[in-house]
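So that we are looking at the same thing, I have put the structure below in structure tokens.
As you look at this complex, bear in mind that one protein chain is not there, while each of the others sits in place.
A, B and C are the chain letters, set down in written order, and residue numbers restart from 1 in every chain.
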Amino acid sequence: MTNIFSIPYRIRFSDCDPAGIVFYPQYFVMFNDLLEAWVDAILDGGFAGYIGKSRFGMPIVRLEADFVSVSEMGDDVDLELEVQRLGSKSISLEYRCVGKDEDLRMSVQQTLVTTSLDNHKSIEIPPALRSAIEHFLAPTSGEHSGYQGSRA
Amino acid sequence: MTNIFSIPYRIRFSDCDPAGIVFYPQYFVMFNDLLEAWVDAILDGGFAGYIGKSRFGMPIVRLEADFVSVSEMGDDVDLELEVQRLGSKSISLEYRCVGKDEDLRMSVQQTLVTTSLDNHKSIEIPPALRSAIEHFLAPTSGEHSGYQGSRA
Amino acid sequence: MTNIFSIPYRIRFSDCDPAGIVFYPQYFVMFNDLLEAWVDAILDGGFAGYIGKSRFGMPIVRLEADFVSVSEMGDDVDLELEVQRLGSKSISLEYRCVGKDEDLRMSVQQTLVTTSLDNHKSIEIPPALRSAIEHFLAPTSGEHSGYQGSRA
Partner (left out) sequence: MTNIFSIPYRIRFSDCDPAGIVFYPQYFVMFNDLLEAWVDAILDGGFAGYIGKSRFGMPIVRLEADFVSVSEMGDDVDLELEVQRLGSKSISLEYRCVGKDEDLRMSVQQTLVTTSLDNHKSIEIPPALRSAIEHFLAPTSGEHSGYQGSRA
């Protein structure tokens, strides 16, 4: 399980639409927050340091999403991030929203590229980020345990 | 061009992220609003009547999105909806965000199913909606002209 | 009525919550878009030019909001902006959401200050913006007619 970053999440009123289920664009907001929490957990300076101070970006070039079953207000789910591929200038991730009975609600495959925020041009994955991801993929034993999200 | 529903749109501050470009989940909000405007334009009673009064739903089962180039605050774009396939219980749509130089910013292929909102179960596309879409796909001449969106 | 900037708006599915009515934070998004449309209409270069190129900001220092009656998905409303006070470094605005029977849904009084985006410090209202607002408040006859929003 070392390749998966996971956060427990309760579906909020603010995530849901008049049908009482998650408004689907909101899944992408949740997963963007998850990506950010992952970078915070693995990279010194975190996501804000990477984007804000180092002026690097991580725009999406492609995504595919499958919606399997609905999530309702108050549901407790796990939001999962799994690294599928670490390229030279791109990263492929899978996100999943999974119910407490291990039932898959929806999943996303997403390819990100690394860019300079100053000109939005593609760059090699910065060494600090690459190193952090490689360490995430092959941690020394005993790491990755006990991560706990901190959002309301 | 009769198969395309299009609305001019100006990228708003509220659509954009700290990088100054459209926050990607926001594209899906824009396209959901576009879908709604389309149903409003073709169906008696509109989207609110379809969802709210008739208790039908149109959840997404799958989407693919390609992000080609960025859109910035203040950009004038066209949001386009094109019907790709009209099945018995599902509809496939393509959405596009296109700049004023006909440059594609991003596109989405999306498959929706029609459901009853009372049990979230799949149903045949309701006859009124099917008829409205068929009429959209093959309008009598002179229709489809002069549609104008009405959002701030 | 020359002091009021107004845009017709249809309440969207994406604006509404599981109770089927506008999720109240969404009113503030609508009014921010309205502010932007107003600046676009009165100022050369528009809101994006003001914020993005001139590096000026217009943060809020205070607001009061009264919620009178609910707005439901599909409702056609008018979103109104009225200038209450034009100070040396601040602007007070009132926003209203009004139904088609002139029934007030909710209203907001808001005070904005003008700042430099480079240090978030308060500055005098830039001359071009002040001049544009003064012109809006006392237009030559025949102006202000026929404004039409352009959002999906």
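Keep in mind that, in the parts below, contacts are C-beta pairs under 8 Å (C-beta built on N, C-alpha and C of every residue); 3 or more make two chains touch, one makes a residue touch a chain.
As the structure is a computational prediction, the values presented were derived from the model and not from experiment.
> Per the definition of touch given earlier, which of C:Ile51, C:Val77 or C:Cys97 contacts the omitted chain?
C:Ile51
> Out of B:Asp17, B:Glu64 or B:Asp78, which residue would touch the omitted chain in the full complex?
Only one of B:Asp17, B:Glu64 or B:Asp78 touches the chain omitted from view, namely B:Asp17.
> If the missing chain were put back, which residues of chain C would it touch?
18-19, 21, 23-26, 28-29, 32, 51-52, 57, 59-67, 70, 117, 120
> What residue numbers in chain A mark contact with the hidden partner chain?
7-10, 12-14, 20, 29-30, 32-34, 36-37, 40, 46-49, 51-52, 72-75, 79, 148-152
> Contacts of chain B with the missing chain: which residues?
Looking at chain B, the ones touching the missing chain are residues 13-14, 16-20, 23, 25, 73.
Criterion: only the chains that are shown with their structure count from here on.
> For the copies chain A and chain C, give the interface type as same if over half of its residue numbers appear on both sides, and as different if under half do.
Both copies, chain A as well as chain C, present the same residues to each other, with over half of the numbers appearing on both sides.
> Distance-wise, how many Å sit between the C-alpha centres of chain B and chain C, to the nearest whole number?
The mean C-alpha positions of chain B and chain C differ by 26 Å.
> So what's the Cα centroid distance for chain A and chain C, whole Å?
Roughly 34 Å separates the two chain centres.
> What parts of chain B, by residue number, touch at least two of the other chains?
Correct list: 29, 32, 51-52.
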